[in-house]
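Removed from the display is one protein chain of the complex; every other protein chain stays in position.
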Amino acid sequence: MKNEKNTAIGTTYTSADKQREAVTKKLKYGSLSWGFAVIVVVLCIAINLAASLLSARLDLRVDITDDEARFFTISDGTKSFFEKLFADNPDWHITIRFLAEEDKVSDNMVLEIARSYESAFVDHVSLEFTDINSNRELWEHYSNVTQTQLTRYHVLVEGEYHTRAVSFANFYLTDSESGDTVAFTGEKTFTAAFVKAGIKESPVAVFTAGHGETLDNGTYVLGDYVGYSAEQLAQANKLVLFDTLYDMGFDVQVVDLNESPLPENTRLIIVSDPKSDFMGYDPENPDAISEMQIIDDVMDNFNVTLIVTVDDDTPELPELQSYLEQEYGLGYVPNVSVTDNDRSIKGSDGLAVLGDIPELLDYTLGSQLVKGFTGDERFVFNSAVKLTVSKNANVYGEDTLIATSPSAVAGGESGSYPLIGYTLRGNAIEDEDGDDTENTEYKTAYLISSTDFLADRYLNRSYGNRDLFESILRKANTIQEYTGVEEVFFVDEGLDITTGEARGWTVAVTLIAPAIIFAVALTVWAKRRHA
Amino acid sequence: MIEFRNVYKDYGQNHALKGISFKVEKGDILGFLGPNGAGKSTALNILTGYLSATAGEAFVDGVNIFEHPIEAKKMIGFLPEQPPLYPDMRVSEYLNFVYDLKGCTLPKKQHLSEICDVVKISHVYDRLIKNLSKGYKQRVGIAQALIGSPKVLVFDEPTVGLDPKQIIEIRNLVKLLGKDHTIILSSHILPEVQQVCSKVVVINEGLIVANESIETLAEAVEGTRRHIAKICGPEAEVMKLLGSIPAIRSADVIGKQDANSISYLIESDERIDARIPLFGALAAKGYALIGLEGVEMSLEDVFVRLVSNKEKRQSAKRR
Partner (left out) sequence: MFAIYKRELKAYFISPIGYLFVGNFLAVSGLLFSICTLQRQESSSVADYFQYLIYAFAILLPLLTMKSLSEERRTKSEQLLMTSPVSVTGIIVGKYLAALSVFGAVLLANSLNFVLLEKFGNANGTLILSNLICLFFIGALFLAVGIFFSSLTEDTLVSAITSMDVIFVMLAVNFLSDISISWVKKIVDFISVLARYEPFTYGILDVTSIIYYVSLAAVFLFFAVRVYERRRWA
């Protein structure tokens, strides 16, 4: 009753007016916040989606691992190498295919370095995730393509010409003694796989057969593997030597020169532990195959490397010896062992000689090969034979890569003997007009005084053999002419603490700081209590 | 200085303000009078920006407080019904915080000590707020509102819960502040508004019942004296007797305790004390006066009177 009367005091307001104003005001001051809230949420999702999608292109994943050895950052050397490669082959595309869903990839480090490649070469490298567990057909398909029994612990590198399967284990270095994983080789492994997958024909490393050649001191007779494909060979043999060659980008084949010619793309010829001589040119039978001639012809194409390993069991092999001597100034003295009681592996009676890097001139091949070596590496030469490295006026670039210490003895005389001799021969590349350009092509020969130099037990990380061999291979594979790809070592996470110390420090970190805080709190409380 | 134009406030289906309009001129002390739940606090909360209105407009010194809340808030010092204090802080810490919060630019030390002198809290400056008495807490609340010398001060029920001495002190303080500030003060106590304010807005059930100068209010309230008398005797006889006393303007039965004691509300002219003739008349008839007490006018009564006065005036004008 009263209220009705009292409305006379205010201006009369119709309810429609009030409603209208209420709506405009609400819009104006955001009380209809549901719409606004939805917009903000949608905006938030959009920002995140955009960030995920552009992650690779914008390089939104920053590698903050150690400055000197970043785990997931592609080195400048690799970058410029691929940039050059991609500039020459703009259509090149490489797919890195993990065999599980993105979040189920069991090795985050491999995934991360793969992402780094993707963002470094956005136009040429992409990541794919295919769950082969849930799709039998895909599993069969990829297993056939790669000739590998695939598991989720493989990653595929699909290039223009080949698909390579790389096991996650190949991304890590293991200390052969302790069995601990000591380093991550992500960049190295992927780069090698890229090169192999993307190049029409991988450089081929040929092991000769037919002259009693063996690997691992007679364990593997190379003649048994003539005609094997690279994949078959890799599966038949789990030699570190093969893995190393594979990692460095080579396809491996065993060839009997009497039966088939050398593959077109031969870049490396290894004569391992020959027991009988090669066939040379026979004036009486000029049509017969001259194995030495075949090798020499391939070498004369340049960009080819020859490695010959011999030891103190190697008999006299006149054709091979004279070829090495005349072409490269390298030779061995059959059955003359090199021993060293002072500098050799313990318990080997001085037979497993340890070699050193001699003083090398800065600009020679040798100094490039051992660049970055500390000098503390132990190069092992078991049952070594005496080598000769002549200073022939007709050849240049011959030198000793590894030598014994002066305490070594050969043929009753002590002195410093070469353990690896090498020769580098260069040839200026001619341009279209037949004039020499500034670029030079090379052929290189190495003579190694011990067949065990490449044996598994010495190709592990305890010795320098592996590093030196990789160095040689890197030079031999001209396509992979870049440096600086190194494995990245993990921080040693060992903790050396006694139970007592652990208990003491646990009490300290758990109680001391909180006790101090409590004391401060009490003080503040006491001070303020009666204020 | 302050203007409300048709301000509505709904809480869901509950209409707290149903279209309020009023103006406060510079220098006024406006009393905002109304019973509990009338919408006083809602209106003041809207004015200070704590709540928003459902519809309508409000201005402080020409600034629309819904459109430019920050500017408007800078001109207002507000003491809510419950002083907004942090009990764990010292008075000094608290006032310094408010000083920073309001972005005050006056010289800090001098300004704060002036305020403390005015509200007489200098001697508790370093004490914890939670250890202060209610009166001092209220003063700290007022001090807080004064920081930055705002043009407008808004006090929501500043004397509730204080003892009589404190009430008087606070009222005097408000009067003092009224010299330099425009003040809105809400209260449900009539005398408080009468004492302190120069203008009054009466609000009931979300509507403005009266918007008058303090004199008009006084006219409505004053001029009548009221008593409740408890008398033993037959109702008709007593009523007749009461009607026969010239000093008594009117009498109503307001309650029966038992068969022979009845309560009567007796109104008389303010200048005449009706109690003596009442006692004489009752004594002569032999009816016992067993209770007699003076009563203040209730706010309801004031509303009725204000409205009826107004109607009387309007009909007088028409004639």
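Per-chain residue numbering starts at 1, and chain names A and B are given in the order in which the chains are listed.
Please note the rule applied: a contact is a pair of C-beta atoms (placed from the backbone, for glycine too) under 8 Å apart; a residue touches a chain by one contact, two chains touch by 3 or more.
All of these numbers come straight from a predicted model, not from anything done at the bench.
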- Of A:V40, A:V122, A:A169 or A:V221, the one touching the omitted chain in the full complex: A:V40
- Chain not shown: contacting residue from B:N36, B:Q82, B:N172 or B:S244: B:Q82
- Item | subunit B residues touching the omitted chain (full complex) | 11-12, 45, 48-52, 70-71, 73-74, 76, 78, 80-82, 84-89, 93, 97-98, 100-103, 144
- Note on the structure: Contact residues on subunit A toward the hidden chain run 26, 29-31, 33, 36-37, 40-41, 44, 47-48, 51-52, 55, 58, 60-66, 71-72, 101, 103, 108-109, 112, 491-499, 501-502, 505-506, 509-511, 513-514, 517-518, 520-521, 524-525, 528
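Throughout what follows, only the chains that are shown with their structure count from here on.
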- Message: Based only on mean CA positions, could you tell me how far subunit A sits from subunit B in angstrom?
- Response: 88
- Query: Which residues, counting only subunit A, touch subunit B once they are in their complex?
  - Reply: 2-3, 5-7, 9-11, 13, 18, 21-22, 25, 29, 31, 528, 530-531
- Note on the structure: In the complex, subunit B touches subunit A at residues 6, 8, 18-21, 52-56, 66, 88, 90, 126-128, 131, 204-205, 207-211, 303, 307
